[in-house]
Each structure stands twice: as structure tokens, then as C-alpha cells.
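Of the protein chains in this complex, one is absent; all others appear in place.
Here is chain A:
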């Protein structure tokens, strides 16, 4: 019996890398847009920073690019 372990290995490695990377990118974006200093005792949370917004946009763009590249590989 010949088991195609190479294909199984590719699925494990690629799926793990893709899923974990996308989840981390989105979570990093959420951290970046979260108001910081919420534990300082101030009633109203401080506004989000421009840097945070930019970081979130970059993270989400990277996640979208990763998804798009994956779909491209399937369709092409």
C-alpha cells in the first residue's frame, strides 16, 4: 500500500501556516485599533492612535493578500 504522505504533509504545513497567520494578523489588527490605557482608571477610553490604525490596516491588507493568493493558486 502506498500512502501519499507528501500530500498529507503539504496539507498540514500549508493549512497550519495559513490559518495561524491569518488569525494572528486579524487579532493583531484588533489589538492595534483597541483604545490603549483602559486600565488606567479613566472613565472614557482614550481614542485610538493613527499609528494603531495604520498597523491594523497593514495587518488586514496582509491577511487579504494571503487569502487572495491562496484562491489564485487554486483557480490558476
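Just so it is clear, a residue touches a chain if its C-beta (ideal position, glycine included) is under 8 Å from a C-beta of that chain, and two chains touch if they have at least 3 such contacts; residues count from 1.
One rule holds for everything that comes next: contacts and distances are computed from a predicted model.
In the listed set "Phosphate transporter", "Na+/proline symporter", "Branched-chain amino acid transport system permease protein" or "Acyl-CoA dehydrogenase family protein", the entry agreeing with the UniProt name of the missing subunit chain is "Phosphate transporter". Counting the whole complex, the residues of chain A in touch with the unshown chain are 1-4, 7-8, 10-12, 14-16, 18-20, 22-24, 26-31, 33-35, 38, 45, 67, 70-71, 73-75.
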